[in-house]
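Only one protein chain is missing from this complex, and each of the others stays in its spot.
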Amino acid sequence: MTNSEKNRLKDKAFQVFGIFCTFIGLVVLGIFLFDIILEGAKRIDWDFLVSLPSRRASRAGILTAWVGTIWILLLTTIIAFPLGVSAGVYLEEYAKKTKLANFLEINISNLAGVPSIIYGLLGLEIFVRQMRLGSSLLAGALTLSLLILPIIIVTTREAIKAVPRSIRDGSFALGASKWQTVWHQVLPASFGGILTGIILALSRAVGEAAPLIVIGALAYVPFTPSSPLDEFTVLPIQIFNWTSRPQEAFLTNAAAAIIILLIITFMLNGIAVYLRNRQQKKIKW
Amino acid sequence: MSKKQPKLEARDLNAYYGDFHALKNINIAMEEKNVTAFIGPSGCGKSTFLRLFNRMNDYIDGFKVEGNILLDGNDIYQKDVRVDELRKQVGMVFQKPNPFPKTIFENVVYGLRIQGIKNKAVLEETAERSLRDAALWDEVKDNLNKSALALSGGQQQRLCIARALAISPSVILMDEPASALDPISTAKIEELIYELKNDYTIVIVTHNMQQAGRVSDYTAFFYMGELVEFNKTKTMFTSPKDERTQNYITGRFG
(Lines give C-alpha, C1' and ligand atoms only; values in the text may rest on other atoms or scores of the structure.)
Protein backbone atom coordinates (compact mmCIF):
# COMPACT_ATOMS: atom_id res chain seq x y z
CA MET A 1 0.00 0.00 0.00
CA THR A 2 1.38 3.41 -0.90
CA ASN A 3 1.49 6.25 1.54
CA SER A 4 -1.32 8.11 -0.13
CA GLU A 5 -3.54 5.04 -0.12
CA LYS A 6 -2.87 4.68 3.59
CA ASN A 7 -3.79 8.27 4.13
CA ARG A 8 -6.99 7.88 2.21
CA LEU A 9 -7.87 4.80 4.24
CA LYS A 10 -7.27 6.66 7.48
CA ASP A 11 -9.41 9.47 6.17
CA LYS A 12 -12.26 7.07 5.43
CA ALA A 13 -11.86 5.39 8.81
CA PHE A 14 -12.15 8.74 10.56
CA GLN A 15 -15.24 9.56 8.58
CA VAL A 16 -16.90 6.38 9.84
CA PHE A 17 -15.79 7.17 13.37
CA GLY A 18 -17.20 10.68 12.95
CA ILE A 19 -20.60 9.34 11.97
CA PHE A 20 -20.44 6.93 14.90
CA CYS A 21 -19.67 9.72 17.39
CA THR A 22 -22.28 12.03 15.95
CA PHE A 23 -25.00 9.51 16.46
CA ILE A 24 -23.83 7.63 19.54
CA GLY A 25 -25.25 10.24 21.89
CA LEU A 26 -28.55 10.26 20.05
CA VAL A 27 -28.69 6.47 19.91
CA VAL A 28 -28.02 6.21 23.64
CA LEU A 29 -30.69 8.81 24.22
CA GLY A 30 -33.07 6.83 22.04
CA ILE A 31 -32.38 3.61 23.93
CA PHE A 32 -32.94 5.40 27.15
CA LEU A 33 -36.21 7.03 26.15
CA PHE A 34 -37.39 3.67 24.85
CA ASP A 35 -36.46 2.03 28.15
CA ILE A 36 -38.26 4.69 30.14
CA ILE A 37 -41.38 4.53 28.04
CA LEU A 38 -41.36 0.74 28.28
CA GLU A 39 -41.10 0.94 32.03
CA GLY A 40 -43.19 4.00 32.78
CA ALA A 41 -45.95 4.23 30.18
CA LYS A 42 -47.98 1.43 31.70
CA ARG A 43 -48.06 3.29 34.99
CA ILE A 44 -49.53 6.49 33.55
CA ASP A 45 -53.27 6.76 33.93
CA TRP A 46 -55.73 9.30 35.23
CA ASP A 47 -55.28 8.15 38.84
CA PHE A 48 -51.52 8.64 38.59
CA LEU A 49 -52.02 12.25 37.53
CA VAL A 50 -54.58 13.16 40.17
CA SER A 51 -53.41 11.16 43.20
CA LEU A 52 -51.50 12.51 46.15
CA PRO A 53 -48.15 10.96 47.08
CA SER A 54 -48.32 7.78 49.12
CA ARG A 55 -46.12 5.29 50.94
CA ARG A 56 -47.54 2.59 48.71
CA ALA A 57 -46.04 2.85 45.25
CA SER A 58 -49.15 1.62 43.48
CA ARG A 59 -51.35 4.30 45.08
CA ALA A 60 -48.90 7.17 44.75
CA GLY A 61 -49.54 9.90 42.19
CA ILE A 62 -47.94 13.11 40.97
CA LEU A 63 -50.72 15.61 41.54
CA THR A 64 -48.79 17.75 44.03
CA ALA A 65 -45.66 17.51 41.90
CA TRP A 66 -47.09 18.73 38.62
CA VAL A 67 -49.26 21.38 40.25
CA GLY A 68 -46.12 22.57 42.06
CA THR A 69 -44.20 22.60 38.78
CA ILE A 70 -46.88 24.72 37.09
CA TRP A 71 -46.92 27.15 40.03
CA ILE A 72 -43.15 27.45 39.93
CA LEU A 73 -43.20 28.05 36.17
CA LEU A 74 -45.80 30.80 36.47
CA LEU A 75 -44.18 32.58 39.39
CA THR A 76 -40.73 32.31 37.86
CA THR A 77 -42.02 33.81 34.62
CA ILE A 78 -43.68 36.70 36.44
CA ILE A 79 -40.48 37.50 38.31
CA ALA A 80 -37.77 36.78 35.76
CA PHE A 81 -39.45 38.04 32.57
CA PRO A 82 -39.67 41.78 33.35
CA LEU A 83 -36.38 41.78 35.22
CA GLY A 84 -34.39 39.96 32.56
CA VAL A 85 -35.84 41.86 29.61
CA SER A 86 -35.32 45.22 31.35
CA ALA A 87 -31.72 44.37 32.10
CA GLY A 88 -31.18 43.21 28.51
CA VAL A 89 -32.71 46.42 27.14
CA TYR A 90 -30.56 48.53 29.45
CA LEU A 91 -27.35 46.80 28.42
CA GLU A 92 -28.09 46.81 24.72
CA GLU A 93 -29.80 50.18 24.23
CA TYR A 94 -28.64 52.44 27.03
CA ALA A 95 -25.30 51.42 28.50
CA LYS A 96 -23.21 50.52 25.50
CA LYS A 97 -19.47 50.64 25.97
CA THR A 98 -19.44 52.24 29.40
CA LYS A 99 -17.23 50.76 32.10
CA LEU A 100 -20.31 49.72 34.06
CA ALA A 101 -21.70 47.90 31.02
CA ASN A 102 -18.43 46.09 30.59
CA PHE A 103 -18.42 45.01 34.20
CA LEU A 104 -22.08 43.96 34.05
CA GLU A 105 -21.35 41.87 31.01
CA ILE A 106 -18.48 40.00 32.65
CA ASN A 107 -20.56 39.56 35.77
CA ILE A 108 -23.48 38.09 33.85
CA SER A 109 -21.23 35.62 32.04
CA ASN A 110 -19.90 34.61 35.41
CA LEU A 111 -23.38 34.16 36.86
CA ALA A 112 -24.29 31.93 33.94
CA GLY A 113 -21.47 29.61 34.99
CA VAL A 114 -22.35 29.38 38.67
CA PRO A 115 -23.65 25.86 39.48
CA SER A 116 -27.38 25.76 40.18
CA ILE A 117 -26.86 24.32 43.64
CA ILE A 118 -25.02 27.50 44.67
CA TYR A 119 -28.15 29.46 43.77
CA GLY A 120 -29.88 27.09 46.15
CA LEU A 121 -27.56 28.14 48.98
CA LEU A 122 -28.19 31.80 48.10
CA GLY A 123 -31.95 31.23 48.13
CA LEU A 124 -31.77 29.32 51.40
CA GLU A 125 -30.01 32.13 53.20
CA ILE A 126 -31.70 35.16 51.59
CA PHE A 127 -35.24 34.11 50.74
CA VAL A 128 -35.93 31.26 53.14
CA ARG A 129 -34.16 32.65 56.21
CA GLN A 130 -33.61 36.42 55.94
CA MET A 131 -36.86 37.23 54.16
CA ARG A 132 -38.62 34.54 56.17
CA LEU A 133 -40.43 33.12 53.19
CA GLY A 134 -39.79 29.59 54.41
CA SER A 135 -39.55 26.72 51.93
CA SER A 136 -42.38 28.25 49.92
CA LEU A 137 -43.24 28.41 46.25
CA LEU A 138 -42.25 32.07 46.29
CA ALA A 139 -38.80 31.30 47.70
CA GLY A 140 -38.37 28.59 45.07
CA ALA A 141 -39.51 30.81 42.21
CA LEU A 142 -37.25 33.66 43.33
CA THR A 143 -34.30 31.27 43.48
CA LEU A 144 -34.98 29.87 40.01
CA SER A 145 -35.55 33.40 38.67
CA LEU A 146 -32.04 34.39 39.68
CA LEU A 147 -30.76 31.18 38.14
CA ILE A 148 -32.32 31.84 34.71
CA LEU A 149 -31.84 35.61 34.70
CA PRO A 150 -28.49 35.43 32.86
CA ILE A 151 -30.07 33.28 30.11
CA ILE A 152 -32.93 35.73 29.62
CA ILE A 153 -30.62 38.73 29.59
CA VAL A 154 -28.29 37.19 27.04
CA THR A 155 -31.09 36.08 24.69
CA THR A 156 -32.86 39.43 25.02
CA ARG A 157 -29.67 41.18 23.99
CA GLU A 158 -29.22 38.87 21.02
CA ALA A 159 -32.79 39.51 19.88
CA ILE A 160 -32.47 43.27 20.28
CA LYS A 161 -29.15 43.28 18.47
CA ALA A 162 -30.85 41.72 15.45
CA VAL A 163 -33.10 44.77 15.01
CA PRO A 164 -31.40 46.90 12.36
CA ARG A 165 -29.99 50.33 13.18
CA SER A 166 -32.13 51.84 10.39
CA ILE A 167 -35.35 51.12 12.30
CA ARG A 168 -34.08 53.07 15.30
CA ASP A 169 -32.87 55.90 13.05
CA GLY A 170 -36.27 56.05 11.39
CA SER A 171 -37.97 56.35 14.73
CA PHE A 172 -35.57 58.95 16.14
CA ALA A 173 -35.88 61.01 12.97
CA LEU A 174 -39.62 61.30 13.57
CA GLY A 175 -39.00 62.80 16.98
CA ALA A 176 -39.36 59.67 19.08
CA SER A 177 -37.48 59.52 22.35
CA LYS A 178 -35.20 56.66 23.27
CA TRP A 179 -37.82 54.84 25.32
CA GLN A 180 -40.53 55.43 22.69
CA THR A 181 -38.21 53.90 20.12
CA VAL A 182 -37.51 50.93 22.36
CA TRP A 183 -41.14 50.43 23.27
CA HIS A 184 -42.76 50.99 19.87
CA GLN A 185 -40.08 49.62 17.57
CA VAL A 186 -37.29 47.61 19.15
CA LEU A 187 -39.29 45.45 21.54
CA PRO A 188 -42.09 44.52 19.12
CA ALA A 189 -39.54 43.69 16.42
CA SER A 190 -37.48 41.51 18.75
CA PHE A 191 -40.36 40.02 20.70
CA GLY A 192 -40.23 36.64 18.98
CA GLY A 193 -36.57 36.24 19.84
CA ILE A 194 -37.09 37.36 23.41
CA LEU A 195 -39.99 34.97 23.86
CA THR A 196 -37.92 32.11 22.48
CA GLY A 197 -35.20 32.86 25.01
CA ILE A 198 -37.63 32.99 27.90
CA ILE A 199 -39.22 29.70 27.02
CA LEU A 200 -35.80 28.06 26.72
CA ALA A 201 -34.91 29.49 30.13
CA LEU A 202 -38.14 28.11 31.57
CA SER A 203 -37.41 24.68 30.13
CA ARG A 204 -34.16 24.86 32.06
CA ALA A 205 -35.99 25.88 35.24
CA VAL A 206 -38.60 23.17 34.95
CA GLY A 207 -35.97 20.42 35.16
CA GLU A 208 -34.06 21.86 38.10
CA ALA A 209 -34.15 19.88 41.33
CA ALA A 210 -30.92 20.72 43.17
CA PRO A 211 -31.51 24.37 44.13
CA LEU A 212 -35.06 23.59 45.22
CA ILE A 213 -33.91 20.70 47.40
CA VAL A 214 -31.41 23.04 49.04
CA ILE A 215 -34.06 25.64 49.86
CA GLY A 216 -36.02 22.85 51.51
CA ALA A 217 -38.67 21.83 49.00
CA LEU A 218 -39.94 18.48 50.16
CA ALA A 219 -40.62 15.28 48.33
CA TYR A 220 -43.65 14.52 50.41
CA VAL A 221 -46.26 17.27 50.41
CA PRO A 222 -49.70 15.91 51.18
CA PHE A 223 -51.65 18.79 49.63
CA THR A 224 -51.56 20.92 46.50
CA PRO A 225 -50.33 24.46 47.10
CA SER A 226 -52.98 27.19 46.91
CA SER A 227 -50.87 30.29 47.50
CA PRO A 228 -47.30 31.36 46.73
CA LEU A 229 -46.44 31.02 50.41
CA ASP A 230 -47.33 27.33 50.60
CA GLU A 231 -44.80 24.53 50.73
CA PHE A 232 -44.42 22.57 47.56
CA THR A 233 -42.73 19.86 45.57
CA VAL A 234 -41.98 19.66 41.87
CA LEU A 235 -41.68 16.83 39.37
CA PRO A 236 -37.88 16.56 39.38
CA ILE A 237 -37.82 16.28 43.18
CA GLN A 238 -40.56 13.65 43.11
CA ILE A 239 -38.56 11.72 40.51
CA PHE A 240 -35.39 12.02 42.59
CA ASN A 241 -37.22 10.78 45.65
CA TRP A 242 -38.72 7.77 43.91
CA THR A 243 -35.43 6.93 42.22
CA SER A 244 -33.72 6.83 45.62
CA ARG A 245 -36.10 4.18 46.98
CA PRO A 246 -35.00 0.56 46.91
CA GLN A 247 -38.36 -0.89 45.79
CA GLU A 248 -38.73 -1.63 42.10
CA ALA A 249 -42.30 -0.29 42.03
CA PHE A 250 -41.10 3.20 42.88
CA LEU A 251 -38.66 3.10 39.98
CA THR A 252 -41.64 2.44 37.74
CA ASN A 253 -43.33 5.48 39.25
CA ALA A 254 -40.17 7.50 38.62
CA ALA A 255 -40.12 6.41 34.98
CA ALA A 256 -43.75 7.41 34.59
CA ALA A 257 -43.10 10.80 36.16
CA ILE A 258 -40.07 11.25 33.90
CA ILE A 259 -42.31 10.78 30.87
CA ILE A 260 -44.53 13.61 32.09
CA LEU A 261 -41.52 15.83 32.83
CA LEU A 262 -40.00 15.14 29.41
CA ILE A 263 -43.31 15.93 27.72
CA ILE A 264 -43.33 19.32 29.45
CA THR A 265 -39.65 19.95 28.61
CA PHE A 266 -39.99 18.95 24.96
CA MET A 267 -43.18 20.95 24.62
CA LEU A 268 -41.48 24.09 25.88
CA ASN A 269 -38.52 23.53 23.58
CA GLY A 270 -40.81 22.78 20.67
CA ILE A 271 -42.69 26.04 21.18
CA ALA A 272 -39.38 27.90 21.34
CA VAL A 273 -38.12 26.37 18.10
CA TYR A 274 -41.46 27.02 16.39
CA LEU A 275 -41.43 30.67 17.46
CA ARG A 276 -37.87 31.10 16.29
CA ASN A 277 -38.60 29.65 12.88
CA ARG A 278 -41.75 31.71 12.49
CA GLN A 279 -39.88 34.83 13.48
CA GLN A 280 -37.15 34.13 10.94
CA LYS A 281 -39.71 33.59 8.20
CA LYS A 282 -41.87 36.57 9.04
CA ILE A 283 -39.36 39.38 9.07
CA LYS A 284 -36.81 39.83 6.37
CA TRP A 285 -34.98 43.06 6.86
CA MET B 1 -27.84 85.84 -2.17
CA SER B 2 -30.96 87.41 -0.76
CA LYS B 3 -30.98 89.22 2.55
CA LYS B 4 -33.90 87.46 4.14
CA GLN B 5 -33.39 85.07 7.04
CA PRO B 6 -31.93 81.79 5.79
CA LYS B 7 -33.87 78.65 6.72
CA LEU B 8 -30.78 76.63 7.58
CA GLU B 9 -27.35 77.90 8.37
CA ALA B 10 -24.00 76.60 9.55
CA ARG B 11 -21.36 78.88 11.03
CA ASP B 12 -17.69 77.99 11.52
CA LEU B 13 -18.70 74.41 11.87
CA ASN B 14 -16.20 71.72 12.77
CA ALA B 15 -16.97 68.09 13.59
CA TYR B 16 -14.83 65.23 14.80
CA TYR B 17 -15.12 61.46 15.11
CA GLY B 18 -12.66 60.93 17.94
CA ASP B 19 -9.41 62.31 16.48
CA PHE B 20 -10.66 62.38 12.93
CA HIS B 21 -11.52 65.88 11.75
CA ALA B 22 -14.58 65.10 9.65
CA LEU B 23 -15.88 68.59 8.83
CA LYS B 24 -13.64 71.62 8.57
CA ASN B 25 -14.77 75.20 9.11
CA ILE B 26 -18.00 75.08 7.19
CA ASN B 27 -20.15 78.13 6.54
CA ILE B 28 -23.33 77.81 4.52
CA ALA B 29 -26.80 79.34 4.39
CA MET B 30 -29.78 77.72 2.71
CA GLU B 31 -32.96 79.51 1.73
CA GLU B 32 -36.51 78.49 2.41
CA LYS B 33 -38.42 76.34 -0.09
CA ASN B 34 -35.41 75.51 -2.14
CA VAL B 35 -33.69 72.24 -2.87
CA THR B 36 -30.03 72.15 -1.96
CA ALA B 37 -27.92 69.20 -3.06
CA PHE B 38 -24.77 68.09 -1.23
CA ILE B 39 -22.39 66.36 -3.59
CA GLY B 40 -18.89 64.99 -3.29
CA PRO B 41 -16.94 61.73 -3.26
CA SER B 42 -17.59 59.06 -0.61
CA GLY B 43 -16.23 59.98 2.80
CA CYS B 44 -16.18 63.72 2.05
CA GLY B 45 -18.43 64.43 5.03
CA LYS B 46 -21.64 65.32 3.18
CA SER B 47 -23.77 62.77 5.00
CA THR B 48 -22.25 63.65 8.35
CA PHE B 49 -23.05 67.27 7.65
CA LEU B 50 -26.63 66.49 6.66
CA ARG B 51 -27.19 64.56 9.87
CA LEU B 52 -26.15 67.55 11.94
CA PHE B 53 -29.34 69.38 10.99
CA ASN B 54 -31.56 66.99 12.93
CA ARG B 55 -28.87 65.93 15.39
CA MET B 56 -28.83 62.30 14.27
CA ASN B 57 -25.13 62.17 15.13
CA ASP B 58 -25.87 62.63 18.81
CA TYR B 59 -25.79 58.90 19.47
CA ILE B 60 -22.41 58.23 17.88
CA ASP B 61 -19.66 57.58 20.40
CA GLY B 62 -16.83 60.06 20.28
CA PHE B 63 -18.63 62.47 17.92
CA LYS B 64 -18.05 66.16 18.67
CA VAL B 65 -19.41 69.36 17.10
CA GLU B 66 -18.02 72.90 17.31
CA GLY B 67 -19.60 76.01 15.83
CA ASN B 68 -23.29 76.69 15.20
CA ILE B 69 -26.13 75.13 13.27
CA LEU B 70 -29.09 77.46 12.95
CA LEU B 71 -32.68 76.68 12.07
CA ASP B 72 -34.69 79.87 11.42
CA GLY B 73 -31.88 81.70 13.16
CA ASN B 74 -31.92 79.58 16.32
CA ASP B 75 -28.97 77.44 17.32
CA ILE B 76 -30.20 73.84 17.52
CA TYR B 77 -27.24 72.69 19.59
CA GLN B 78 -28.14 74.91 22.54
CA LYS B 79 -28.70 73.01 25.76
CA ASP B 80 -32.38 73.94 26.08
CA VAL B 81 -33.28 72.64 22.62
CA ARG B 82 -35.37 69.50 22.78
CA VAL B 83 -34.22 67.05 20.19
CA ASP B 84 -37.68 65.54 19.71
CA GLU B 85 -39.17 68.99 19.02
CA LEU B 86 -36.35 69.74 16.58
CA ARG B 87 -37.00 66.53 14.68
CA LYS B 88 -40.67 67.36 14.31
CA GLN B 89 -39.51 70.37 12.32
CA VAL B 90 -36.71 68.65 10.47
CA GLY B 91 -37.76 65.37 8.92
CA MET B 92 -35.41 62.84 7.42
CA VAL B 93 -35.43 60.21 4.69
CA PHE B 94 -32.68 57.63 4.67
CA GLN B 95 -30.54 55.99 2.04
CA LYS B 96 -32.16 52.59 2.34
CA PRO B 97 -35.93 52.55 2.75
CA ASN B 98 -36.51 51.73 6.43
CA PRO B 99 -40.22 51.16 6.96
CA PHE B 100 -41.12 49.86 10.40
CA PRO B 101 -42.30 46.25 10.52
CA LYS B 102 -45.89 47.43 10.96
CA THR B 103 -48.83 48.22 8.70
CA ILE B 104 -48.66 51.00 6.12
CA PHE B 105 -51.11 53.04 8.17
CA GLU B 106 -49.15 52.62 11.40
CA ASN B 107 -45.97 53.65 9.62
CA VAL B 108 -47.46 56.92 8.45
CA VAL B 109 -49.06 57.87 11.77
CA TYR B 110 -46.15 56.72 13.96
CA GLY B 111 -44.86 60.27 14.45
CA LEU B 112 -48.31 61.37 15.58
CA ARG B 113 -48.81 58.43 17.88
CA ILE B 114 -45.60 59.09 19.76
CA GLN B 115 -46.82 62.65 20.26
CA GLY B 116 -49.78 61.10 22.01
CA ILE B 117 -52.37 61.82 19.34
CA LYS B 118 -55.09 59.18 19.52
CA ASN B 119 -57.97 60.81 17.66
CA LYS B 120 -58.83 58.42 14.88
CA ALA B 121 -60.18 61.04 12.51
CA VAL B 122 -57.00 63.12 12.83
CA LEU B 123 -54.82 60.08 12.24
CA GLU B 124 -56.77 58.96 9.20
CA GLU B 125 -56.88 62.42 7.72
CA THR B 126 -53.14 62.90 8.21
CA ALA B 127 -52.39 59.49 6.75
CA GLU B 128 -54.36 60.24 3.60
CA ARG B 129 -52.89 63.73 3.18
CA SER B 130 -49.33 62.51 3.70
CA LEU B 131 -49.72 59.55 1.39
CA ARG B 132 -51.23 61.78 -1.28
CA ASP B 133 -48.40 64.28 -0.90
CA ALA B 134 -45.92 61.43 -1.24
CA ALA B 135 -47.73 60.25 -4.40
CA LEU B 136 -48.44 56.87 -2.86
CA TRP B 137 -52.11 57.14 -1.96
CA ASP B 138 -53.55 55.64 -5.13
CA GLU B 139 -51.30 52.61 -4.89
CA VAL B 140 -52.00 51.74 -1.26
CA LYS B 141 -55.36 53.21 -0.33
CA ASP B 142 -57.03 49.78 -0.31
CA ASN B 143 -54.19 48.11 1.59
CA LEU B 144 -53.52 50.44 4.46
CA ASN B 145 -53.55 47.59 6.92
CA LYS B 146 -51.05 45.47 5.04
CA SER B 147 -47.47 45.18 6.22
CA ALA B 148 -45.25 47.93 4.91
CA LEU B 149 -42.56 45.33 4.30
CA ALA B 150 -44.68 43.90 1.46
CA LEU B 151 -44.28 47.08 -0.63
CA SER B 152 -41.68 47.41 -3.36
CA GLY B 153 -38.47 49.32 -2.62
CA GLY B 154 -39.64 52.45 -4.39
CA GLN B 155 -43.01 52.36 -2.64
CA GLN B 156 -41.27 51.83 0.68
CA GLN B 157 -39.16 54.91 0.13
CA ARG B 158 -42.22 57.02 -0.73
CA LEU B 159 -43.86 55.61 2.41
CA CYS B 160 -40.86 56.83 4.39
CA ILE B 161 -41.31 60.25 2.81
CA ALA B 162 -45.02 60.20 3.69
CA ARG B 163 -44.07 59.22 7.24
CA ALA B 164 -41.79 62.26 7.44
CA LEU B 165 -44.47 64.57 5.96
CA ALA B 166 -47.09 63.39 8.45
CA ILE B 167 -45.58 65.38 11.30
CA SER B 168 -45.58 68.55 9.17
CA PRO B 169 -41.91 69.45 9.20
CA SER B 170 -40.63 72.55 7.45
CA VAL B 171 -37.36 70.94 6.38
CA ILE B 172 -36.78 67.51 4.89
CA LEU B 173 -33.31 65.99 4.87
CA MET B 174 -32.73 63.25 2.31
CA ASP B 175 -29.66 61.06 2.52
CA GLU B 176 -29.19 59.55 -0.97
CA PRO B 177 -32.88 58.67 -1.04
CA ALA B 178 -32.78 56.97 -4.43
CA SER B 179 -29.45 55.18 -4.31
CA ALA B 180 -31.04 51.83 -3.49
CA LEU B 181 -33.81 52.13 -6.10
CA ASP B 182 -34.33 51.22 -9.74
CA PRO B 183 -34.43 54.01 -12.41
CA ILE B 184 -38.23 54.19 -12.60
CA SER B 185 -38.62 54.49 -8.83
CA THR B 186 -35.81 57.03 -8.83
CA ALA B 187 -37.64 59.14 -11.40
CA LYS B 188 -40.77 59.08 -9.24
CA ILE B 189 -38.83 60.22 -6.19
CA GLU B 190 -37.23 63.04 -8.17
CA GLU B 191 -40.61 64.16 -9.45
CA LEU B 192 -41.84 64.12 -5.90
CA ILE B 193 -38.97 66.27 -4.67
CA TYR B 194 -39.85 68.79 -7.35
CA GLU B 195 -43.43 68.90 -6.06
CA LEU B 196 -42.46 69.05 -2.41
CA LYS B 197 -40.25 72.09 -2.69
CA ASN B 198 -43.36 74.26 -3.01
CA ASP B 199 -43.97 73.64 0.68
CA TYR B 200 -40.70 72.41 2.17
CA THR B 201 -37.06 73.25 2.35
CA ILE B 202 -35.20 70.22 1.11
CA VAL B 203 -31.60 69.18 1.52
CA ILE B 204 -30.52 66.14 -0.42
CA VAL B 205 -27.26 64.24 -0.34
CA THR B 206 -26.44 62.49 -3.59
CA HIS B 207 -23.45 61.19 -5.42
CA ASN B 208 -25.36 61.12 -8.65
CA MET B 209 -24.44 64.36 -10.40
CA GLN B 210 -27.24 64.19 -12.94
CA GLN B 211 -29.67 63.86 -10.08
CA ALA B 212 -28.23 66.91 -8.37
CA GLY B 213 -28.56 68.76 -11.67
CA ARG B 214 -32.16 67.66 -12.16
CA VAL B 215 -33.64 68.31 -8.74
CA SER B 216 -31.68 71.02 -6.98
CA ASP B 217 -31.67 74.80 -7.02
CA TYR B 218 -28.37 75.07 -5.18
CA THR B 219 -25.46 72.69 -4.97
CA ALA B 220 -22.72 72.38 -2.37
CA PHE B 221 -19.57 70.46 -3.23
CA PHE B 222 -17.71 68.80 -0.35
CA TYR B 223 -14.22 67.41 -0.52
CA MET B 224 -12.23 65.87 2.34
CA GLY B 225 -14.36 67.52 4.98
CA GLU B 226 -14.31 70.95 3.39
CA LEU B 227 -17.08 72.86 1.68
CA VAL B 228 -15.25 73.65 -1.53
CA GLU B 229 -17.95 75.45 -3.41
CA PHE B 230 -21.57 76.47 -2.94
CA ASN B 231 -23.59 78.08 -5.68
CA LYS B 232 -26.67 77.97 -7.85
CA THR B 233 -26.74 74.53 -9.41
CA LYS B 234 -26.75 75.89 -12.94
CA THR B 235 -23.76 78.11 -12.28
CA MET B 236 -21.88 75.38 -10.51
CA PHE B 237 -22.38 72.85 -13.30
CA THR B 238 -21.59 75.22 -16.15
CA SER B 239 -18.77 77.29 -14.69
CA PRO B 240 -17.31 75.87 -11.48
CA LYS B 241 -14.85 78.21 -9.80
CA ASP B 242 -12.67 75.67 -8.03
CA GLU B 243 -10.48 73.22 -9.88
CA ARG B 244 -11.50 70.38 -7.56
CA THR B 245 -15.15 70.98 -8.32
CA GLN B 246 -14.42 70.96 -12.00
CA ASN B 247 -12.49 67.72 -11.72
CA TYR B 248 -15.31 66.08 -9.79
CA ILE B 249 -18.06 67.27 -12.13
CA THR B 250 -16.18 66.12 -15.17
CA GLY B 251 -15.69 62.74 -13.55
CA ARG B 252 -11.94 62.84 -13.03
CA PHE B 253 -12.36 61.43 -9.55
CA GLY B 254 -15.23 60.25 -7.46
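We just call them A and B in the order they show up, numbering each chain from 1.
The working rule: a contact is a pair of C-beta atoms (placed from the backbone, for glycine too) under 8 Å apart; a residue touches a chain by one contact, two chains touch by 3 or more.
Definition applied: contacts and distances are computed from a predicted model.
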item	value
Chain excluded from display, named as in UniProt, from "Phosphate transport system permease protein", "Cytochrome c oxidase subunit 1", "PadR family transcriptional regulator" or "ABC transmembrane type-1 domain-containing protein"	"Phosphate transport system permease protein"
Touching partners, among the displayed chains, of the absent chain	A
Residue among A:Ala41, A:Ile78, A:Leu229 or A:Val273 touching the omitted chain	A:Val273
Option touching the unshown chain, where A:Leu138, A:Leu261 or A:Leu275 are the choices	A:Leu261
Which residue of A:Ala95, A:Ala162 or A:Ala249 touches the chain not shown here	A:Ala95
Subunit A, residues in touch with the chain not shown (by the definition above)	7-8, 10-11, 14-15, 17-19, 21-22, 24-26, 28-29, 31-32, 35-36, 82-84, 86-87, 89-91, 94-95, 103-104, 106-111, 113-122, 124-126, 129, 146, 149-150, 153, 177-179, 203-204, 206-210, 213-214, 216, 236, 239-240, 243-244, 251, 254-255, 258, 261-262, 265-266, 269, 273
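Criterion: only the chains that are shown with their structure count from here on.
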item	value
Subunit A and subunit B: spacing of chain centres that average the CA atoms, whole Å	48
Parts of subunit B lying in touch with subunit A, wherever the complex brings them together	54, 56, 59, 61, 83-88, 91-92, 94, 96, 98-102, 110-111, 113-115, 149, 160, 163-164, 167
Contact footprint of subunit B on subunit A as seen in their complex	96-97, 164, 166-167, 169-177, 180, 184-185, 188-189, 283-284
